[in-house]
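Report on one structure; see the data block that follows.
As you look at this complex, bear in mind that one protein chain is not there, while each of the others sits in place.
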Amino acid sequence: MDNSKKEGGIVQLVVVLGLITFICALLLGVINGVTADKITQNGIETRNAAMAEIIPDADFEDLGTALSAEDVAAAGVTLPAGRTAAQIDGVYKATKDGEEIGYCVQVEPKGFGGNLTMIVGINADGTVAGAKVTSHAETPGLGAKSQADPNWITQFAGQTADGQLKVAKDGGTINAITGATITSRAVTDGVNTAAAYVATLG
Amino acid sequence: MFNLPASMGLTDILSLAIAAILVNNYILVQFLGCCSFFGVSKKTDTALGMGMAVIFVMAIASAASWAVQYFILEPLGLGYMQTIAFILVIATLVQFVEMFMKKAMPSLYSALGIFLPLITTNCAVLGAAKTNISNSYSFIGSLVYGVAAGVGYTLAIVLFASIRERLDATSKCPKCFEGFPISLVAAALLAMSFMGFSGLSIW
């Protein structure tokens, strides 16, 4: 046991605390330098893997699009009554052997626990190629199934990409996840936003 | 020069507040602030006192951490220092509030004072500060979110304290459930009833 008095003057307090904070900040700077690139890289890899799964064997070209929800609505994207368009993070044109076969769109619809990030693929023939949730903060066991249950999200593939899909509760064809209607609506919003936005590209 | 989040409409802010109080209740849905939820819920009065102190600290912590994030960390590209900066801001704020209350509002200090040091390590406060940033709420939005999350915390802790008072006074339960376990089961029932709010949207 060490019970020595550790009383110090104000100068000592400032110097010691300042030194500790300085060393800590320095350490964090180093760690950040090591990990920052890797973290950005992880995000890109997740996105690329999702796109390759939805539209296989294609080359993707980043169109450099990034639109807030308001900008998307202003671009002429209208969703079924009562639903609002989602933010678009990026649009990627898919080509195979130089021929345009569709688009992948990264959208962020608003779910139950915050925004979901998802990739939606739209085929050139006007159907949905598929969708994949890449990150979310939904309730484990309920809304989290939008990402964890691989069978649920596949129902979007093959649907008409007219931006008018609805969950069954709202009179549409999409089967909602049991107990997670809000998440299901959010994913549907994401698919609709992507579909309607791609339609405006012509 | 500063890249601030977009301002929010009144309906956005109101639905944000309702969601933070009922739908995403900090304790019963998000498990933020559970230590003090069980620690200071033996009596309704102390629970209410703790709740008030949390509302107060969360409001100023939300405002201060918002300013730190957008006026200091982001312009300097120090986003990765967020956790350390916020916890120090919160600890300092709590200390200041304590000193200020002692001098200026002794009656309030004698009511809330003992809870203030506990709040530094209450994860609800840091959780609110970080949620404000990750959901890019505006300044007003952050402030409202801080207060609303605190109100939700108070609602849960006061309800739970009144249940516990009854439990201690009247309950007959299996011997092995006596004390803490039966309180947890009561908390589970309370959490279940809050699940009824999920999906609630007014605006």
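To keep things simple, chains are lettered A and B as they appear, and every chain counts its residues starting from 1.
The criterion applied here is as follows: contacts are C-beta pairs under 8 Å (C-beta built on N, C-alpha and C of every residue); 3 or more make two chains touch, one makes a residue touch a chain.
FYI, contacts and distances are computed from a predicted model.
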Among "Stage V sporulation protein AD", "D-alanyl carrier protein", "Ion-translocating oxidoreductase complex subunit E" or "Spore germination protein", UniProt's protein name for the complex chain that is not shown is "Ion-translocating oxidoreductase complex subunit E"
Only one of A:L28, A:A52 or A:A199 touches the unshown chain, namely A:L28
Given B:I18, B:A64, B:L112 or B:L126, the residue that touches the chain left out of view is B:L126
Given the contact definition stated above, which residue among B:L14, B:A91 or B:I114 touches the chain not shown here?
-> B:A91
Contact with the hidden chain (one of B:L28, B:L73 or B:L112) | B:L28
Could you please point out the chain B residues that touch the chain left off the display?
-> 28-35, 37-38, 80-84, 87-88, 91, 120-123, 126-127, 130-131, 134, 174-185, 187-189, 191-192, 195
In terms of residues, what is the contact footprint of the unshown chain on chain A?
-> 1-8, 12-13, 16-17, 20-21, 24, 27-28, 31-32, 34-35, 38-39, 42, 46, 135, 137, 139-142, 148, 150, 179
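As a working rule, only the chains that are shown with their structure count from here on.
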Complex interface listing, chain B residues touching chain A | 6, 24, 80-81, 84, 134-135, 198-199
Contacts from chain A onto chain B in the complex sit at residues 24-25, 28, 32, 36, 68, 112-115, 181-182
